[in-house]
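Please read through the structure below; I'll follow up with questions.
Left out: one protein chain. Kept in place: all the others.
Up next is subunit A:
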Amino acid sequence: MKRMITGITLIIMAILGAQSVQAAETNELQELIDNTPEKGVLELEAKTYEGNVVIKKPMTMKGQKGTKIHGDKKANVVEIESDHVTLDNMEIRYSGMSRSSDEEYSGVRVMGNHTTLKNLTISDSYHGIYLNRTKENTIQGNKITGHGTEVLGNQGYGIFINRAGRNMVKDNYIEKTRDGIYVEYADNNEIVNNTAVETRYGLHYMYSNYNIFEGNHFNRNVGGAAIMHSDHITLKDNTFSYNQGSRAFGLIIQTSRDIHVLQNEFHLNQRGLYLEQSTSNLIEKNDFFHNQIGVEVWASATAHTFIKNAFYKNNTNVLAVGGESNNEWFKGGVGNYWNTPMLDLNDDKIGDSPFENTSSLSTLVEENELAYLFLDSPAITIYEKTNELLSNDQVMAIDKHPLMSKEKQIKPIVIFISIIIAGTLIFLYRKGKLPWLTFGKKD
């Protein structure tokens, strides 16, 4: 009898306990979500709601200025398990940050299709937005902030697209996360007009094919974008600038093929474009300006075609490291702009003689990483000239049809400054303040 009473008591306590846990887990926002009809719109007030919440039906959750959802730092703040869910205009913070949990948590985890996430501000989360095994979602106009480069290992990605296809990622601003946008086993995504700053890689593709990547901006990252083990990708009209550091690059293409790098700008990077173990990529109409190394090609990168690219004021335009490889620097009678004076007697806008880009730095760079420290040194010019005289230099690129440099128009500001300076000098000279300008005239 005693046993029976004890058993019944335990069962009742267990039921009551479960109910109380359930009650604790239910919060105001979850109740609001649960009470919203399917395909309904839940308009949130300008206040802070407690997370975490799960959305299991098609609906729209709309915030306003001051709407915040704060997680309990133990799980995903907002988990979307249904198709056709929209989140708009709210701030989301405090997901779980544990790396030893069953899953990597995020500000918003999307597992349904046709989800729209727009105008969200996400911070203090492991991943910002995590698309997992889903498709045809739109991620637009969100701002995601990580914890900074000092703690990269303890945090995740701004936007993590994992085994998710046909998504549109547009107009997002991501800073200080591990990688800005990380795409893994995800095909046919469009990544347009996003900005990633102060991350490890602004964009990181792994095993993802047939993606379009257009109009994005990558500044001050360790690497602007990394395309690895991914094929058939178009990168167009992106800017890669100020990606500086001993191992930094604007764009790395590694173990990938059929990548079309079109009309991008590579400005002031340690290396503009870095090619390794990849093949059959087309590098076309890009602008390489003021980089330490414009293009660094390792011998394992083969059958690349470079046409109509412009190289201006890079310390080294092209560095072929590790030996010769069969990359083409012209195609169909069209090469690249090298910003080097050359003859064009028949006025066909193609240089009359082939352009040979030579350098003796490749061996140094190959042997010792510290060589990068000297690429800005005034001594580099002498080093290159000396090796040229001693025939120690190597051919980095041969362009049989170099394009004539575009005539650069003199900017009005330069004309204005020149006139001011010349005028001042003439005035001073005529006033007799600069008698030493006349040779032989004594004071």
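As a working rule, contacts are C-beta pairs under 8 Å (C-beta built on N, C-alpha and C of every residue); 3 or more make two chains touch, one makes a residue touch a chain; residues count from 1.
Going forward, contacts and distances are computed from a predicted model.
*Asks:* If you had to name the missing chain as UniProt does, which of "Aromatic-ring-hydroxylating dioxygenase subunit beta", "SCP2 domain-containing protein", "Copper ABC transporter permease" or "GntR family transcriptional regulator" would it be?
*Replies:* So, among "Aromatic-ring-hydroxylating dioxygenase subunit beta", "SCP2 domain-containing protein", "Copper ABC transporter permease" or "GntR family transcriptional regulator", the name matching the hidden chain's UniProt entry is "Copper ABC transporter permease".
*Asks:* Going by the contact rule already stated, which one of A:159, A:248 or A:397 would touch the omitted chain in the full complex?
*Replies:* A:248
*Asks:* Touching the left-out chain: which of A:41, A:373, A:395 or A:419?
*Replies:* Reading the full complex, the residue touching the unseen chain is A:373.
*Asks:* Could you tell me which of A:200, A:271 or A:401 touches the chain that is not displayed?
*Replies:* Considering the complete complex, A:200 is the one touching the chain left out.
*Asks:* Among A:93, A:267 or A:401, which one touches the chain that has been omitted from the display?
*Replies:* Answer from the full complex: A:267 touches the omitted chain.
*Asks:* Among A:67, A:137, A:219 or A:254, exactly one should touch the missing chain; which is it?
*Replies:* Final answer for the missing-chain contact: A:219.
*Asks:* From the listed residues A:303, A:382 or A:395, report the one that touches the chain absent from this view.
*Replies:* A:382
*Asks:* Extract the touching residues of subunit A with respect to the undisplayed chain.
*Replies:* So the residues of subunit A touching the missing chain come out as 149-150, 152, 197, 200, 219-220, 222, 239, 241-242, 244-248, 265, 267-268, 290, 364, 367-371, 373-374, 376-380, 382-383, 411, 413-414, 417, 421, 436.
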